[in-house]
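To keep things clear, I will list the structure first and then write my remarks on it.
Missing here is one protein chain; the remaining ones are kept as they sit in the complex.
Showing chain A:
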Amino acid sequence: MRESWLSRNLRHHLTAWTCGALVIVVMVIFLAPFVWMIAYSVYPSTALQAGVPDLSLTNITLDSYGQLFSDPMFLGPIVNSVIVGLSTTVMCMAAGAACAYAIARFRFRGRQPLLLSMMTVQAIPVIVLAVPLFILLRSVGLYDQLLGLIVTYTAFILPLVIWMLVSFFEEIPPSLERAARIDGCNRLQIMYKIAFPLAAPGMAATAILAFITSWSDFFLAKVLTSNTAVTLPVKTAAFQGLFAMDYTSAATAGVITAIPVLVLTLVAQKWIIRGLTEGAVKG
């Protein structure tokens, strides 16, 4: 009796240990590549090319960051990405919040199909739209213009924004809005004085997701810009030519491109995890 208890206890501990070790292995695999890229950006390449990489802390240098941030050819794309990202987010939130609020609160015909179509258009492969968008933007003089990218991103990200916001608005108890109505608020006031503040955390997370999506995009920026409106991912990708790659600069550009997304993600992690998984688990 006592022996079997012991062995069961031992087995329990063994399982816990194995699982713990596995979790650590999984997390190392998920984190190491990125950490290694940071190492690439701060160690001189001579320290890394030796048989065994020399990772002593005294070798660390931020020279490559200084170099990139003083290079106007790199600063331009950063500024472009910030402008495009922020403008896209503002436009997505303005148009998206209004649309999502209407879908969540008003009973009009076509409401359900509208919400469903927001889900479906997200499935359209970007490649289908790339050439027509390129031709369209060129014909109205918006090719290689920040505005061209902004309206394109807005259209691409809006369905996701609306989809997420509808679920946040539906969570607000309608009784609050009814009370505000009795107090004499009109519909517009109810929307931005009651509903929006109550959904603020969800809206902030949605805005962050919109920003991240536009910031990270490479394909559309590659196709719709050539020179003046080039964004950071396009510039970063250009750091690795087919031949002669400047590894330290490429790694540095990679880290600079990734850091804002990482920071925003960690800030809003709770809401992002919810937003990403909720639709699937509910449906």
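In the analysis below, contacts are C-beta pairs under 8 Å (C-beta built on N, C-alpha and C of every residue); 3 or more make two chains touch, one makes a residue touch a chain; residues count from 1.
As a working rule, contacts and distances are computed from a predicted model.
Trainee: Quick one: find the hidden chain's UniProt protein name among "Peptide ABC transporter permease", "Ethanolamine utilization protein EutJ", "ABC transmembrane type-1 domain-containing protein" or "Xylose isomerase".
Mentor: UniProt lists the chain that is not shown as "ABC transmembrane type-1 domain-containing protein".
Trainee: Pick out which of A:Ile60, A:Ile83 or A:Ala130 touches the chain that's been left out of the picture.
Mentor: A:Ala130
Trainee: Looking at the full complex, which residue from A:Leu75, A:Val121, A:Ala179 or A:Ala200 touches the chain that isn't shown here?
Mentor: A:Val121
Trainee: With the full complex in mind, choose from A:Leu146, A:Ile162 or A:Ala180 the residue touching the hidden chain.
Mentor: Of the candidates A:Leu146, A:Ile162 or A:Ala180, A:Ile162 is in touch with the missing chain.
Trainee: If you put the missing chain back, which residues of chain A would it touch?
Mentor: 16, 19-20, 22-23, 26-27, 29-31, 33-34, 36-37, 40, 45, 48-49, 51-53, 91, 94-96, 98-99, 101-103, 105-108, 114, 121, 123-133, 135-136, 151-152, 154-156, 158-159, 162, 187, 212, 215-216, 218-219, 222-223, 233, 236-237, 239-242, 245, 247, 250-251, 253-255, 257-258, 261-262, 264-266, 269, 272-273, 276-281, 283
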